[in-house]
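Pasting a structure here, questions to come.
Only one protein chain is missing; all other protein chains are in place.
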Amino acid sequence: MRYLPLTPTDRSDMLAAVGAKSVDELFKDVPASARLPGKVAGLPDHLGELEVERAFQAYAAKNVSPSTAPFFIGAGAYRHHVPSTVDYMIQRGEFLTSYTPYQPEITQGTLQYLFEFQTQVSLLTGMEVANASMYDGSTAASEAVLMANRITRRTKALLSGGLHPHYRAIIETTAHWQGYSAVSAKADAEGLEELIAKVDKETSCVVVQNPSFFGHVRDFTKLAAACHAAGALLIVVVTEVVSLGLIKPPGEMGADIVVCEGQSIGNGLGFGGPYVGLFATRDKYVRQMPGRLVGETVDADGKRGFVLTLSTREQHIRREKATSNICTNAGLCALAFTVHLTLLGEAGFRRLAELNHAKASELADRVAALPGVKLLNDSFFNEFTLRLPKPAAPVVEALAEHRILAGVPVSRLIPDDPSVENLLLLAATETATEAGLAPLIAGLKEVL
Amino acid sequence: MRYLPLTPTDRSDMLAAVGAKSVDELFKDVPASARLPGKVAGLPDHLGELEVERAFQAYAAKNVSPSTAPFFIGAGAYRHHVPSTVDYMIQRGEFLTSYTPYQPEITQGTLQYLFEFQTQVSLLTGMEVANASMYDGSTAASEAVLMANRITRRTKALLSGGLHPHYRAIIETTAHWQGYSAVSAKADAEGLEELIAKVDKETSCVVVQNPSFFGHVRDFTKLAAACHAAGALLIVVVTEVVSLGLIKPPGEMGADIVVCEGQSIGNGLGFGGPYVGLFATRDKYVRQMPGRLVGETVDADGKRGFVLTLSTREQHIRREKATSNICTNAGLCALAFTVHLTLLGEAGFRRLAELNHAKASELADRVAALPGVKLLNDSFFNEFTLRLPKPAAPVVEALAEHRILAGVPVSRLIPDDPSVENLLLLAATETATEAGLAPLIAGLKEVL
Amino acid sequence: IEEPLIFEMGQPGRCGVDLPEPSKVKDRLNGLKRAGEIGLPGLSEPQVVQHYTRLSQKNYAIDMGVYPLGSCTMKHNPRINEKVARLPGIGDLHPLQPVSTVQGALELIDRLAHWLKTLTGMPAVAMSPAAGAHGEMCGMMAIAAALEARGERAKRRVVLAPESAHGTNPATAAALGFTVKPIPANDRGRVDLTALKAALGPDVAAIMLTNPNTCGLFETEIVEISRAVHEAGAFFYCDGANFNAIVGRVRPGDLGVDCMHINLHKTFSTPHGGGGPGAGPVVLSAALAPYAPYPWIVKDDGDTWRVAEDGAAVDGKPLGRLKAFHGQMGMFTRALSYIMSHGADGLKQAAEDAVLSANYVMASLQDVMTPAFEGPCMHEALFDDSFLKDTGVSTLDFAKAMIDEGYHPMTMYFPLVVHGAMLIEPTESQAKEDLDLFVGALRALAERAKSGTAAEDFKAAPRFAPRRRLDETLAARKPVLRWRPSNNPPEGDPMKQAAE
Partner (left out) sequence: IEEPLIFEMGQPGRCGVDLPEPSKVKDRLNGLKRAGEIGLPGLSEPQVVQHYTRLSQKNYAIDMGVYPLGSCTMKHNPRINEKVARLPGIGDLHPLQPVSTVQGALELIDRLAHWLKTLTGMPAVAMSPAAGAHGEMCGMMAIAAALEARGERAKRRVVLAPESAHGTNPATAAALGFTVKPIPANDRGRVDLTALKAALGPDVAAIMLTNPNTCGLFETEIVEISRAVHEAGAFFYCDGANFNAIVGRVRPGDLGVDCMHINLHKTFSTPHGGGGPGAGPVVLSAALAPYAPYPWIVKDDGDTWRVAEDGAAVDGKPLGRLKAFHGQMGMFTRALSYIMSHGADGLKQAAEDAVLSANYVMASLQDVMTPAFEGPCMHEALFDDSFLKDTGVSTLDFAKAMIDEGYHPMTMYFPLVVHGAMLIEPTESQAKEDLDLFVGALRALAERAKSGTAAEDFKAAPRFAPRRRLDETLAARKPVLRWRPSNNPPEGDPMKQAAE
């Protein structure tokens, strides 16, 4: 066994030191009825690295890699080019195989990049303070509602029809089992929803998304004002963080909590995870914020250093009184995010956003020109919604047979609403090329 | 430009500090006739990483990757499975981006692994001492002849017909331009060559290969004795270093210099390079050995440490009196070699050799059973020679059209000898599978 | 040289990427174009590489040596796992690609699910939870769902948990509206069965128990406990944080567990990554299986897989959705690679080696330090601080002194039930020689502490680390949670000097 350094001789020497005759003696506290006579039945024995690698290559071969096909899928996860430096850095053993920085003297590397990450997230979102990351955008959105409930001491969340259906489902699930209320508006494919009238004195928060699930870019300044007038908070979700390079940030619209899926920066698609949730808020709410926080301080010699701080919010100190049961963050994904964003910098991040918008604009113009296809968006960033002349799901399946990955049928995420049956979400990032666009257009022409 | 940290402001500040009006002033020593007015003409401007990556993916797509095809090619470069740890380690910046360890206090990492490498090479070859690596096996063989010439003060090298044709050509080329003599025996496809009678008082060295280019495993004990009796040296070349896990090492046969291509351990095929040359000899010849050497010593506190040593042999000290003009070694490839061999250890290295021999034996039995095909080898390690009923080159090309990589026609390396026209070299390593073997056999049946 | 923040390194005109000029388009941003600077610093690629390389060198890591952090399981992280997770066709798949184009990915998830179910002896597993705590939430929601189905949710409001439980246990239960009632431990470090039985009643929803427990001990009366819990109509939630001690040797299903989350980063070696990402699949008993959250990966006839993404599509009553998409695929890939590399034989051997190593450390130190409980322990050796009594050296001081010996400290002050606790988990990944060096260093420290003359030295530790002890009180009292241009860099800041 390549991973196990103990030799048979070591084992017998160690057993002798312990004073046990066999390793079974060390398991004597296990009730006899639960002691397995040998290995767990029905499972194979160990494999060499060559065999393991082959097995995974076989899994991979049964999938269609986006790098081998025209690709226009978004809907909450986006394909971007990640510079090779990013992956190289996160694979350094000192980052990869280190634990949560509970011993700050020997984890300043992790602590400093998280402090830098928090600052970057604050700047992107236009907020005052951000935590050291959450599991992903979807779970972070749910945590944001819980936080709003704690702050407002109310229990009714209002969910926009432009919110990603998975995010909505998670908030609803949590609401159901944790005993609060989540009222969801109906799917807002046209981007015309108005929520102000629905905000009342029971409302703890309104949750909106920008750009919306359907791609619309909205101004929530008035909604924020209405929320604040009613004593409620505005939570803004961003599932495509690159949009913040071009679009007015939620902080400038008056958001109280901003939650983003950070995958687009630094993190590959990875079939849905692990991703990285960004979570930002106002200074005044920081003690109600879930997740880890890194703060600046000094060491015994007066040198600048960083530590985990305000952990009196957290479960390992507060236990049943914690702000959240969250323990893990998305450390390595946050590292990937911050390294990529550092490479981009101000100029690169803005340019990247412009490129995405330009590519999506071109895509929109070309698909909207197809007969029978209607573009639902007046505004969008890098993704938009089309109404097809027929149900979208079989269209996407038919194109998949030609190895064209042609977006997401809305019905896949909202299966119970016949009004969305013909809707197709299409995205284009900086990775889109004419070599991908042409087959898509041709394919759509053929199957529509 | 992502790689250039100087900003326009930096540049003007720095020019001011230097006292130059423009950067052109710094190039004023360039004769006016050679000053280009602008950029070099006819070349494109810089590309982003995404575009660069795409360009190389396009090159890759025009090749047939061995990972996607039945593969039985050897002839001096072998496809083995390299554990992922190896590539991970050599990519650590501290190894990858460090220079030759001329400042030993801050390069103990490199120096220690080279010292370990030297020891490993000595053990594998059964020799007393080894250097810190050469460019590759082929150039190392040429250096070995030069070394033998220096030691014996003779100038006639005798080259076996079992020596890899490229190695032979390099020695002959060097002989021609450096003014010594290299006498090559004719290609020894049957493995029956006897060189003892050709050794005389002018002979500086005899160069043999084991297993030979054609795969035969030979005992050179008597040849060594004959060489020594005549005052000549025996140089043994090994192009498949894995064979040393199963075959009596050259040191035990009486070799004076052993040269190996180390690619098989730790290093990928890489279309021919960079590889790593192993070079080992007897203690008494160490001061005539080319290349870098690492030695053990102590530091000012008496702690064990390592340094480059005996550099009075080298060009940067000895200049025109150096033992060789060699400057670079194959540092990173030597690291890959030593990490892989350390993972293997005694048990793993022997097992790997056994696996290779077993796979090749199975391949040999199956192809030898094909009608009209004759196996020329009584002995082999993981590669052998077949006589086909027709010229081998078109057979290999025909199988390539079916994406089967079916060995090397000997005529590709020995184009001027009609007697080898029907010969095919086939190799099988631990990476061979039934899924590759079956199409080979079927394909051979079809085209023969 | 001190490492500046990226914000102190940036200059306008620098960029670490080269992107093509976008084609000119009329923007369709609804008039909401971002105005003004974001404030991100501009760095070139070489600076970025150097910055993060130097930062990394301020970290301790498994790759550097013994990392005996009890309860965290810092075992070797094989690189093949990283490699396969990055294969094209695995690492680059979009979660919403047509299902026909991701059959291999779904098969992979199903294969891991099969291993997890078989190793635990449980009939079902919910794959989507993102981490251990998330898995706890999932499991407790499943219990709530089962109670709701029985019409007992309103009645059963109490969750029992040992005093020594991980903080997540009460936090999770409380978030779901349960009242947490602590169960005391007996003097052998196990749950007091009598106290437990007394606490069980018609108001109890579940017990949350870690086994092996946080003291590193196997709950000897676990079968009796689960029987009593079930007889009282409650469920048995097992915190799987310590599954690594018994994986391949004991199936939790055989102990009567109803659900258990599995921290893939602890038991199956997905990298800790400085605090994440994790993954926390939850195995479920037959009683809880119908309530597993969607998505469900379902194998149809003919070797095709589909994703059931809502309740209507599955044969059950899913409790809802806990995470976007299908869970932490990247961690599944790594864990499955680890599992296949070990196999049934290797997993068992690894658990045995981990337990043996912990017992060896305990045996080697018991004459100079004070084990909290009698052995054998499982994968962790727990000491209290009585050996430091009257020395002026605290558990914290002792831990910090280990840093100067070249080691990461053990877990300290956890579990809370042991005074000045030191929880040492050597794992199966360390050679005996390295354990001997480690033991030697701890023995020397313990003896030095007891000499009574070294308290000052201990208080001053660490001295050979990138930083000496940090002022955590200052950090909490005046939180500085981000860089701002107005932040005063501390004295001796290099960028300031450079500017002079």
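For clarity, chains are labelled A, B and C in written order, and residue numbers in each chain start from 1.
Quick note on the criterion: a residue touches a chain if its C-beta (ideal position, glycine included) is under 8 Å from a C-beta of that chain, and two chains touch if they have at least 3 such contacts.
Bear in mind that the values here come from a model prediction, so they are computed numbers and not experimental data.
Just so you know, the chain we are not showing touches A, B, C across the whole complex. For the chain missing from the display, the contacting residue among A:3, A:135 or A:275 is A:3, taking the whole complex into account.
Across C:120, C:394 or C:430, the single residue that touches the chain missing here is C:430. Chain C meets the missing chain through residues 1, 9, 11, 18, 44-47, 49-50, 53-54, 57, 61, 63-65, 76, 78-79, 341, 406, 429-431, 433-434, 436-437, 440, 494-495, 497-498. Mapped onto chain A, the interface with the missing chain covers residues 1-5, 7-10, 46-49, 51, 83-85, 88, 93.
Going forward, only the chains that are shown with their structure count from here on.
For the interfaces B-C and A-C, the C-beta contact count is higher for A-C. Here the spacing of chain A and chain B, counted between their Cα centres, is 47 Å. Chain C has its Cα centroid 46 Å from the Cα centroid of chain B. Shown for chain C are the residues in touch with two or more other chains, namely 12, 14-17, 19-20, 43, 45, 49, 53, 78, 80, 82-83.
Shared interface positions of chain B, i.e. residues touching 2 or more other chains, are given as 2, 49, 83-84, 88, 93.
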